[in-house]
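Below you'll find the structure I mean.
As you look at this complex, bear in mind that one protein chain is not there, while each of the others sits in place.
The chains carry the letters A and B, assigned in the order they are written, with residues numbered from 1 in each.
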Amino acid sequence: MNKTLLLLAGLLIWLGTQGFAQENSAADVLIKNTHVITITNGTLENTDVLIQDGIIKEIGANLKAKKNIPIVDAAGQYLMPGIIDAHSHLALEIVNEASSPITSEVQMRDVIDPFDISIYRALAGGTTISHAMHGSANVIGGQNVTLKHRYGTADPGKLIMEEAPRTIKFALGENPTRVHGIGKNLQPRSRMGVEAVIRNGFEEALQYKRVWANWEKDKQDKKTISTPPKYNSRLQTLVDILEGEIIIHCHSYRADEIYMLIQVCQDYGIDNIVFSHVNEGFKVAPELAKHTMGASVFSDWWAYKFEVYYSTAYNAAILTKNGVVTSINSDSDELIRHLYHEAAKTQRYGGLSDEEALALITINPAKQLGIDQFVGSIEVGKQADLVLFDKHPLSIYAIPQMTWVDGVKFFDRATDEADQRLKINVKRSPDPFRLSTGTHNCMQDVDMLFTENQDF
Amino acid sequence: MKSKKQLILPYFTAILICMLVNLRQSQAQSDNNGDRRVTTSYFLSGATVIPSPGKILSDYDILFKNGIIVKVGKNLQAPSDAKEINGKSLFVYPGFIDFGNKSGVKAPELPEKPGNFDSSNPNPEIAGIHPHFSAAKNYKFDENLEEEWRKLGFTIGQKLPMGQGMLPGSTAVVVYGDAGNNNLLTTMQSQFFQFSTIRGLYPHTKLAVMAKWRDLYQNTLLYEESLKLYEENKQIGRVKIDPVLNALLPVPQGKQPLLVSVKSELDLRRAVKMQDENNFELILLGINEGDSAIPLLKSKEIGVVLSLDLPKDNFTDSLPKAKQGKDYEALIKRGIEAYKDALSLASKYEKADIPFAFSSLGVDKKDLFKNLRLMIENGLSKEAALAALTSNPAKLLGIEEISGSISPGKMANMVVMTDSLFSKEAMVKMIISDGYLFDYSEGAKLTDGKNQIWNYTAETPVGQSKGTWEFVQNDDKWEGTVSYDSPKGTGIKTSEMKDLVKTEDTLSFSFSIETNEEVLEVTVSGDMDQNNFEGKMNIKGYNQFTVKASKKDKPNKIHE
Partner (left out) sequence: MKRLLNFLCKNRISMKEFKLFLGLCFLFLNYSLMAQIEGEVIKPFKANFLLTNATIYTVTNGVLEDHDLLIENGLIKAIGRDLPEQNHTIIDCTGKFIYPGFIDGGTSLGIVEINSLQETQDYMELGKVTPQMQALTAVNPNGVAIPVTRVSGVTTVLTQPRGGYFPGTAALINLNGYTPEQMYGGFKGVNMNFPSTARSGSYDNRSLSDLDKAAKESLEEIDALWEKAATYLSIKKKGGELEYYPEMEQLSKVLAKELPLLIEVNAAQDILSSLAWAKEKQITPILTGVAEGWKVADKIAAAGIPVITGPVLTLPTRNSDNYDAPYNNPALLQKAGVKVALRTMDAENVRNLPFHAGFAAAYGMGSEEALKSITINPAEMFCLSEQMGSLEEGKNATLFIADGDPFEPKTQIQQVFIKGYRIPMTNRHIRLYQEFLNREMQP
């Protein structure tokens, strides 16, 4: 009997001391005496930032907060906006619907996995927003979803940043040609075919739009009308792209294919396009600067496949210097843990300034996702997505200390328990070892049916 | 309300057909095999009747005839044409209803892939989208298969259509009655939906399943509109019959529920999202996790069917911790907690006051009652468990006028037990299904030979240690479990027997006990005869103790 009681008591104490990120829910906080890296307005020394209801209320010296608002004394530390990853596959159950060269109808918001431990790990690296993307198997992939890392909920919907505009994944080059052309004997088999698939899609979408418009008009005019056309969300989504409602984020590597899609977009009057990975973007930097919403690149990945053999780690620097809105993305559950370090590499490879380097992971990706009016810098009125570092975030020695999303603290290095799993897989005991290299997952869920290589 | 009346009609039609068959038989030859029953009228007397969860009627009689319960009452007069059954010390429950299984359902025939097959745009049947198929069409009553369910107390089951894709077809409700009858109760019960696909084709993953569903739903509405327009004005040209959309029409109209199979909490939430976007009547089948979604399901009044399948305890007897890292114990603790969560899921639905049914899909039949008992041990009331097997599924299926409880006018579907339901000793004595009597006391005896329970006592320095050994024979191979008081003080524990050797006159096996400090390896060996065992129990690193055991009498003592 005694034993039982002891065991119970132990369990209760243990439960009581579990510091889970999700337990915090207050959206008010006053962060005092810190270096505030605003991104858009320089770095403010010895400054306070007041957050109320998840919004940055005030920035200045000696701010006073109402009673009961928690105060974080961050003297000597560095506060910057939450890091934004414009290309990720984190918190997704499924990445690729690799069954058709165009799958614009599928929506990543249908397969959000709020239990993914990677969300917490990203928070521990200061990343508060990720762009959860469809994979790169299809020329026109699915509709992506912009996530806020509100870790701790079981409701996938609560992770969605509802203010974010719609975005869609496109992919050029080796992946779609391998999956469909080589794997299934469907176009595209070449970069010629990739262009053709996109143009076919857009033309069919225009036809679809006309057919519906005619029918609606007949209906309005109370004419004898025929039966309604069929609904097709695939074509409807393409119509929405043509009407500027959706931002294209296009997986691409080579300069020729990037240039091709710029031309196609010009032909169809599309301006809302961001190129992703874009390893050879530096070769067409002036074109990217003139016609697109920017480029989202890796800091230094190259040579993992042929189409990235002629890359350079100076890509981000060249693009930035040419006026392209540039961001650095992860495409990896590992890299997303240290995007601040990835940004710092642009100082070695091309000598970007602190401001330029940090813009790559804050305001620039925010612009590319169409959310820069809400996040991406520390400004009054913006959402309080913040990360506090002990040292300057571009230093190799910097360690994120706390991370807030909408003013709620979701990561605290000092108090968080090690085990942050939200869900235990009862079918497996107790927690399997898995050696991971955190490699690319753009080609996840592309079955062996489609392709031999699982790389991205 | 209307739908229920519609359900009664085919039922009576079925009875009518039965009578016609009988008539025709009498025109031909008599039953030269002696298979036919003498009377359709039965009188069960003096039993403990549980007509519906929570009610107990002691020493009651039940009269049923032609498959229908005629009277339930005390001290009734047995009619002269009735076969009498002595129900003394027996417990009578309403027949169980299984909300979903696939036994007896064949895979549908699919069209062949054309030569120029395009995997990105396959025809709907090949892609697993055939809502126009039905379980009823591919179902054949197979006494060997269905008897397995009947023996467990089930008298009615919903048959799910076979098919790997997202919309395999309509479900059917079947009574586990006599093999000579057509046992279909309803044929278009609900439209079955699952988040699974024929891999390699469109739709290939859940992503496209969701997208495809949206398109199908919108196009069903447009199809309905087209049919209406054509009805009004034939000049616009005929509407080509689209079997897929045609079959889906009742779903947006609210005439047929969508029965969505969910394998995870994320599936569950995805299904709720589908309903949020496009309104229809939703029933979730096979819920096995995710208690945080309970308030959501309650607020939306979604039909809830829990899985009778439970996970195994992968944690309590995990590998010795000495070989693992320091954090191993904490891991195990969280694992056990999660396991307990799975066991207590049903009780949480009960506490939230959500009536739910059970589905046997995916559960091993021999685990079924064990699992129910585990749920009860973890907080589920016996009443709620019974309701989940009887009145709740009847209501959810819209067949509560004919099933789900024991009352006059309903189908004679009853479970007759030797003891109160869910007690470990309780055995199914007989099943009354569709008014037919199936006696399983012989069957119970048969299985008894293969299953043995022994009580043992061991004399140890700290006192007597007691427990049971359970042996099961599968294909001539014995397997067993041993139960003992947990040294951790956490109640009775069971362990698997290892290296079990059981012959006519000897027995040996070993097992491990986990204490707070270490894992004890215990070996038992000795001599036995039919009913007694005497031997030694050796605890590695400790001493030897004497063990005695005796075979327990057959649990079902009460016979006619």
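FYI, a residue touches a chain if its C-beta (ideal position, glycine included) is under 8 Å from a C-beta of that chain, and two chains touch if they have at least 3 such contacts.
Quantities reported herein were computed from a predicted structural model and do not represent experimental measurements.
Engineer: Out of A:Ile71, A:Ala213, A:Ala303 or A:Val380, which is the one that touches the chain we can't see?
Structural biologist: Once the missing chain is taken into account, the touching residue is A:Ala303.
Engineer: Which listed residue (A:His87, A:Lys148, A:Lys283 or A:Lys409) would be found touching the missing chain in the intact complex?
Structural biologist: In the full complex, the listed residue that touches the missing chain is A:Lys283.
Engineer: Since one chain has been left out of the picture, which residues of subunit A touch it in the full complex?
Structural biologist: On the subunit A side, contact with the omitted chain comes from 117, 120-121, 124, 282-283, 285-287, 290, 300-306, 309-314, 317-318, 321-322, 333-334, 337-338, 341, 344-345, 347-351, 394-399, 418-421, 428-429, 431-438, 453, 455.
Rule of thumb we're sticking to: only the chains that are shown with their structure count from here on.
Engineer: Distance between subunit A and subunit B based on Cα centroids, please, to the nearest Å.
Structural biologist: Roughly 44 Å separates the two chain centres.
Engineer: State the interface residues of subunit B toward subunit A in the complex, per the touch definition above.
Structural biologist: The contact residues of subunit B facing subunit A are 118-121, 199-208, 210-211, 214-215, 218-219, 222, 225-226, 229-230, 233, 235-237, 239, 265-266, 269-270, 273, 289-290, 292-293, 296, 311-312, 314-315, 318, 327-328, 330-335, 337-339, 342, 488-490, 516.
Engineer: Residue numbers of subunit A touching subunit B in their complex, please.
Structural biologist: 1-4, 7, 11, 14, 93-94, 96-101, 103, 105-108, 110-111, 113, 134, 142, 154-157, 180, 184, 186, 224-234, 418-419, 421, 423-431, 445, 447, 449-450
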